[in-house]
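Take a look at the structure set out below.
Missing here is one protein chain; the remaining ones are kept as they sit in the complex.
And then chain A:
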Amino acid sequence: MYLRHLQVTDFRSWEHVDLPLEPGPTVLVGQNGRGKTNLVEAIGYVATLGSHRVSTDAPLIRHGCERALVRVAVVNEGRELTVELEIAPGRANRARVNRGAVGRPRDVLGILRTVLFSPEDLALVRGDPGERRRFLDELLVLRAPRYAGVRSEYEKVLKQRNALLKTAGKRRGNDPYALSTLEVWDNHLATVGAQLLAARLNLVADLAPHAAAAYAGVAPDSRPAKIAYRSRLDEALPEGYGVAGGARAEEDTLVEILLQALGESRTAELERGVSLVGPHRDELELVLGEAPAKGYASHGESWSFALALRLGSYELLRGEAGGEPVLLLDDVFAELDRRRRARLAEVAASAEQVIVTAAVDEDVPGELTGARFVVSEGEVKRA
């Protein structure tokens, strides 16, 4: 798929931009602080309904405005769809597809698929486990949009259950009602949690070979990279779950395992007042050679690993139904050495569409010749 048109209004620094786009490489060049990343962020928002830079919507609105508009025209296998999002913090966002309103913004997920690689991705390797869980979940939603619903339902059940654990923990023993309602929430947590867990395990199994190959491609002299799903349930999980070529994780099996684990950690959970078992406590483990990447990898290796995760995701999505994703490379060439740069450029040049931002032309590899836009104060001009 490719973006044929991008239009943003009152988004970040932009009052209004109209940008016609084409398949193949597109390069946005401009000095720092001119708003190149903001355009990439707007595209990413349509694909994921979130920003890769901030967790709330308020900073996305141009200062002094009430709402931002992002409109894209996406061509997928010859069929064009326009998606329009109205982002208004404090209120529900509104979405339209081909000018017709859709029930929920979530319904636009899957129309545009993107893989974005940006300087923030260093946190995938160096940051908290939460960053890597988010990486998995976002990829999951790109792969199958229905997981957006599963993910938000899990969050809701988790919040309710934690609230109950907190109050039940305080008056333990003398509240039979609290314990019987806890069983109800256990059931819901296990049912929804198993859906999320199964999908994540299968995702990691599918992504692992792509990520390992991508790492070997960008850093051939380095130790081999490996990714694995780590869960508190590891010992209870059937052989082969989450492993490339292994058994596919099944929800029904996982429901039983989760219920069992919840039963076992009941006392500890009541004492601490939080849910200690479930996909919200799991982790995507990144290993270089024998050591965990976090803490042991050098700066260059961390960068390569982050890049390998994104390129691996790209290769994974590309090989599946739903349309080849649009590759977004935000200001990343400047950070890479010559070999990594060449490897990334090679993949990017083969993409159906890639949108690259850079501060200066020298940062952009020669392979990526295509449309070139100069981004300056308040406008984008084709060069």
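Quick note on the criterion: a contact is a pair of C-beta atoms (placed from the backbone, for glycine too) under 8 Å apart; a residue touches a chain by one contact, two chains touch by 3 or more; residues count from 1.
To be clear about the criterion, contacts and distances are computed from a predicted model.
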The hidden chain: which UniProt name fits, "Tryptophan synthase alpha chain", "Anti-sigma factor RsgI-like middle domain-containing protein", "Recombination protein RecR" or "tRNA N6-adenosine threonylcarbamoyltransferase"? "Recombination protein RecR"
Of the residues A:Arg161, A:His280 or A:Arg343, which one touches the chain left out of the display? A:Arg161
Which of these, A:His188, A:Arg232, A:Arg272 or A:Arg372, touches the one chain of the complex that we don't see? A:His188
Looking at the full complex, which residue from A:Gly78, A:Gly103 or A:Gly366 touches the chain that isn't shown here? A:Gly103
Chain A positions in touch with the non-displayed chain are 103-104, 106-107, 145-146, 149, 153, 156-157, 159-161, 163-164, 167, 177-178, 180-181, 183-185, 187-188
